[in-house]
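Missing here is one protein chain; the remaining ones are kept as they sit in the complex.
When the chains are written out, they are named A, B and C in that same order, and each has its own residue count from 1.
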């Protein structure tokens, strides 16, 4: 089975949501208190996916709000340089700042982050800054769950999804759950289900699906999730189980399993975004689901062995070479 | 055509949203500045509809949040006395107050209101205060648009609608647009369409449908509205055109027109709520759409000739007698 | 001892702070739940004091912010009609409403109130709406403690006090403590001491002085209070002990006691404001402290026997007649 995309479009993928700044520990294998230098990268799940997709050759665009400062300039410039269309990235005029993520890399198993997400520019994207004329030029609208955390970004996303459905643009929902800025788990579940029910493809970890279903972590199971969501719009669900690999379910009843690739893990950040961009690259290029799962896993394996999430996004050759090595 | 309700239910209708206080000018035909005395009534569109329905003999329940003060006590007591089940009316524990509406009755044509809606208790209804076990006991969930204006009440309503759909409860959406507390027209349009698309019946004035479609007042037309909403869940739409009467459209393509009854107008408040309660009474009791339109109009004609919105709700006999007189 | 006022001034007193709406139970001796009618009056401590002073013949002015609605119009009109200069009452342009106080009169001993103070217009008075040219025309600046509860009204009052001191205007601080809108007792104590230390006269109940000193109710004593405040600007302190009467202390070491007058109590509201206006009337007119205490008590005795706080403010004749009767 493969997803049918509308071929007559200028963009393969338009992502909507946050584009932020990562400040990654330059000295690692130590607590952040002892890290004295930080390296700056563009970050944020949908920005990373757009960057990853663009590096793989997809034609990507981005809808989001960036600050009117040096960090905002850097974000736009960087994304533009990797080939992303930034014409719909709006510059905030009210003094909101870029989200920041300081990473702490104590060891490959112990990574933590320190987030600055208070009143950040990306959550101030307004519905009237979402343009139908832009969205309808794309095969895919990629929605990041975090963009639903607060108004008015929440309404901007609800509007974007509505416009995508009206214009036959596939809605791909990356659950991308981050506890910051959500008022409660119940609120998260309400908006996650609302958008998941209206999406064509949903991608997330098992824990994120539990969140969407308002279950305690570990309470959910794939069968129930599949039964629930295939009663609505989705035709493909990807559920990731960490080191146990990932599963893809199709509405027609097929199940596929993808396995994780062996790699030298430096840190765990960026795994999900690199997975999503390679998976999307594969399905947009008409590859079958099994191959797409391999692309996702190979891409993730490459990124977790490197220092950044965005800068480290692999090329098609690197992915194919890893698949060729490990099968 | 008539709507099919699930007959095996304890309640005919459960309304969700605000129950507030009306303070109606005791001395009228003058500006409010000169009104020195105000009479207290229960108010708020969904509360009025529940009260009106109950007085007509429907079995009604209510989901909402009321303040922990004398006004909250009065609201609950009054609603209970007219026969409404108040077991799911939650008492606020955070000091929020009841919404207030002072009415000014300068003349039958010049009525205005002065609203207190800042941080009112009803907008603090939480999603976890909405119970599936309660909603599934009803034939109808009546949703008032104003309850969508702010979080967490907004999410409580989205959850209630989702539970109603899951449990075969008809969702009836009274648009009930009030500019207060909405952040913008665009935000209103986003949530109004979201809920309208998931409802079985939508009732509103032409202006309110324009708001839902994010159009300027007067820009919309019934044909476009009907085309849009019948692509989604609704099976019946009622669009009210003031003195020109109201139209009912069915998904099967029928159109009915209801005319306004002559009456001695004292003030215009309460017309919409009395209309909705009598219309719902009629369709729950299996009357045809034409008769339901007459019930709505007759009920409205009676209420606008009296001083209050809630207290003045008519009986079936009064409605039938007016219909018998004027046809 | 008597206070020396600058005689060369247009106004005897300019009050700063809130002017609101009282909605007094028209049917009383019952819980508010059973009160169906409310009578409207102007209310709010500094407004009442200005009204009371004006009815006694003082030339009064008012600095405050009122809503741009029917309640705001009524407040300004009423105050103007009793002779208060309203040229420095600013009309709010941001949709803030008048504060409301619903009174419940169960019995003379059991009175309670239900306040609407959320985002009210009076707390939005801006520092730049306080004019030096106005303040310097007065003998007295009367400051109400409640106006310190929130920014920007807090800063407007701090500025007004600073301008009064600069221009030899006596600052009279009515503590007027209301728990609503204050963030904490500690915050209250900080601003109450700040202003009390800069005032010439402080008037309050023993409980209010406890609040100013950040003590638990009942912990404070007059001696400590007097020692503390006479180290700063005040020259006269009035401390009220309810039915036990009131004490006046002067910086020169004199102590006076005033006794309460017998009266037929209807409700307790308005006692403090009527006390303050008659006390101020007396000291402005050069009466000695003992007589001023009698004026205050007599005025309070008259107001608590009547239905309103503002409308019921007595004339000089009524006060003198009561003093003549009871001594």
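Just so it is clear, a residue touches a chain if its C-beta (ideal position, glycine included) is under 8 Å from a C-beta of that chain, and two chains touch if they have at least 3 such contacts.
This one's a predicted model, so the numbers in the text were calculated from it and none came from an experiment.
**Student:** If I'm reading the header right, one chain is hidden. Which shown chains does it touch across the whole complex?
**Tutor:** It touches the following shown chains in the full complex: A, C.
**Student:** Which of these touches the unseen chain: C:27, C:81 or C:128?
**Tutor:** Answer from the full complex: C:128 touches the omitted chain.
**Student:** Looking at the whole complex, which of A:19, A:100, A:156 or A:303 touches the chain that is not displayed?
**Tutor:** Candidates A:19, A:100, A:156 or A:303; residue touching the omitted chain: A:100.
**Student:** Tell me which of C:193, C:222, C:285 or C:305 is the one touching the absent chain.
**Tutor:** Hidden-chain contact among the options goes to C:193.
**Student:** In the complete assembly, which of A:10, A:77 or A:325 touches the absent chain?
**Tutor:** Checking each option in A:10, A:77 or A:325, the one touching the absent chain turns out to be A:77.
**Student:** What is the set of chain A residues that contact the non-displayed chain in the whole complex?
**Tutor:** On the side of chain A, residues 23, 26, 31-33, 35-40, 69-71, 73-74, 77, 97, 100, 102, 104, 114, 116, 118-119 touch the unshown chain.
**Student:** Could you list which residues of chain C touch the chain missing from the display?
**Tutor:** 126-128, 151-152, 155, 158-159, 162, 183, 186-187, 190-191, 193-194
Note that only the chains that are shown with their structure count from here on.
**Student:** Viewed as a graph of touching chains, is the assembly arranged as a line, ring, star, complete set, or other?
**Tutor:** Basically the chains just string along in a line.
**Student:** Using the touch rule from the top, point out the two chains with the most contacting C-beta pairs.
**Tutor:** Most contacting pair of chains: B-C.
**Student:** Enter the angle, 0 to 180° in steps of 5, of the rotation superposing CA atoms of chain A on those of chain C.
**Tutor:** A turn of 180 degrees brings the C-alpha atoms of chain A onto chain C.
**Student:** State, to the nearest whole Å, the distance from the C-alpha centre of chain B to the C-alpha centre of chain C.
**Tutor:** The answer is 44 Å.
**Student:** For chain A, what residues touch not just one other chain but two or more?
**Tutor:** Expected reply: no residues.
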